[in-house]
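My structure is below; once you've seen it, I'll send some questions.
The excerpt is restricted to a subset of chains, each kept in its original location.
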Amino acid sequence: MTAKERRPRSKETIDQYLLSEQQLEEMYETMLLARRLNERMLALNRQGRAPFFIGGTGQEAAQVGAAMSLKRGEDYLVPYYRDLAMNLVFGMSAREAMLNLLAKKDDPHGGGRQMPSHWGVGSRKVVTGGSVVATQLLHAAGIALAAKMSSDPIVVLTCCGEGSTSKGDFHEALNFAQIHRLPVIFYVQNNGYAISESTEKEMPIAHVADRARAYNMHSASVDGMDAIAVYQTVKPAVDQARRGGGPFLIEARCYRLGAHSSDDDDSRYRPKAELEEWTQKDPITLFRRRVETDKVFPPEELDEIEERVTAEVQDAVEWATNQPDPAPEDALGFVYRE
Amino acid sequence: MAVMTVLEAVRTALGEALDADARTFILGEDVETGGVFRATEGLKARFPGRLIDTPLAESSIVGVSIGAAHYGMRPIAEIQFADFIHSAFDQFVSEASRWSYRTRGESSLPMVVRTPWGGGVHGGQHHSQSIEAYYTHLPGLKVVAPSFPADYRSLLRASVDDPNPVLFLEHKRTYRLIRQEIDGAAAETVIGRSRVTRRGGDLTIYAYGLMLHESLAAAESLSAEGIECTVVDLLTLLPLDVETILETARNTGKVLIVHEDTLTGGFGGEIAALIAEHAFEYLDAPVRRLAAPDIPAMPYAHAMEAFFMPDRDKIATAARELAAY
């Protein structure tokens, strides 16, 4: 039975999505995997098995829709600490995510030298970053400059939160990138908060995308709870940047459904009603409802994905827990490259 | 008499400062809801309009404080973690520390920048740093780094009252770890003075922050072995209390300088150099420094973090060797 036979009404609908059936499946599975990993990570933290957790719950659609617009293995991703789902798109496995959380010796993101969620794997073109916000936007501009000088037709996508757009480095990066018309997408996940501060304390404008006007830069603001809309916005921007059309500032309007991190108690500052309102817009629920309504997949298939993901997370925790920790002296070494 | 943690002492001093002088106010990221360590918790309700949540931009926090202090206010800025202060470095180097000098005292900047520093909290590379080495090389600035709750309270008050810019370092590992009985009135501690916390004739240990507590613990256990240490709590790192440093070095003839920061270029070099120049004739042993290894930053994973941090055992080992020299 071909896909077409199975779901006669879905084909045209899928065409409207600009995404193949396979891509839609990947989209759902990746969002779900990110969500389940984050949930489990928080649980491990609460059990005392991981000293620190910071996650991207609520931002899965914003992340997966954007990351899927890139060419994996060619384009660069310069992520920030919530971008677990982007890393999954770029090839990270559940096991690896857990290695990173548990700061295991073989964690490819630095072997426990950094806090969890500070990713970077050269072979995947995911670029290492620290915790200081917005510094990475300049690294992204630098990579894009180097690529342009090398006539390498790649695109760099870099992320930060809306709070981080107040930093000087944000301004310097956008200014530089636009002057040199670099192939870089500045992707801001506006989740409504910078820790406890809501957006009106962080910026005097309604939309992060408005910041582009100071640089005469292309910009867009998209519903970041809708993975398909995100893809449909980011993909053309990436294509345009690849063709030499210059940088883009894209704002994904989403919401931080969790606390800032495992150290934060968001009940101190977040109105309950607001959280409930946004919970209604959960990006994964929305996606599932939409593909179900449009009959893209039969419900069984979505359930299968759910089961697969659950098993994957369970396996990852068990496996990663038994991996070796770094030795004390591993702290030394690699200070300089010979 | 009340028992206070370091954190409570800081919060108490902030409340007292806001109470005492209408020109004081607090600004920083998330300070209105108490800040990530809750140092400012409850203050917004008590002092409406005098806590200001700033955008996430450290240079602006320091730069705006400079302007407000020049105007005549007494801003108390919070940098959420010392690790995030670096983008404000220029405002310290080029502006704040030179203000009095370049105006020949016509204008000074009565401002305090508080920030949690130090490791041992699984904070990894960007939530564990020691930053004193950069700031103790800025004449015009004062750098204060207490160890005990009573000193946190009195030195924070003194910092707010000081007409000069003060960088006030709060060791985050000690926030809830260290408690002390505190009198109703703030203890009399003065910026620019260290304190001899313990006296012993065999050697002197110099430390501050968490390492002061580790040094005291080491001294305690060494005493059981018959090695008696003088322990100096430096308290103010700039301007340094050179007199107390040299006096204790001359008395014991052997010195051990301890800090949590990495060795090369660390603040310990200055103390070692002072002693090697001005107490040379009294020295009975090499001037010894104990510090973290020269790697870029504190690792996150537990075993590596512990390897990085000096502690009571490493201090005791170094002191034992020195005593035996």
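The letters A and B name the chains in turn, as written, and every chain counts its residues from 1.
In this section, a contact is a pair of C-beta atoms (placed from the backbone, for glycine too) under 8 Å apart; a residue touches a chain by one contact, two chains touch by 3 or more.
Quick caveat, the model's predicted, so the values are computed rather than measured.
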**OP:** Would you give the formula describing how many of each protein chain the whole complex in this file includes?
**Re:** A x2, B x2
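Definition applied: only the chains that are shown with their structure count from here on.
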**OP:** Could you please state the distance in Å, as a whole number, between where the Cα atoms of subunit A are centred and where those of subunit B are centred?
**Re:** 38
**OP:** Would you pull the subunit A residues touching subunit B in the complex into a rising list?
**Re:** 51-52, 103-104, 111-116, 118, 130-133, 163-164, 166-169, 194-197, 201-203, 263-264, 268-269, 325-332, 335
Original post:
Which residues, counting only subunit B, touch subunit A once they are in their complex?
Top reply: 29-30, 32-34, 36, 53-57, 59-60, 83-84, 86-87, 122-127, 293-296, 299-308
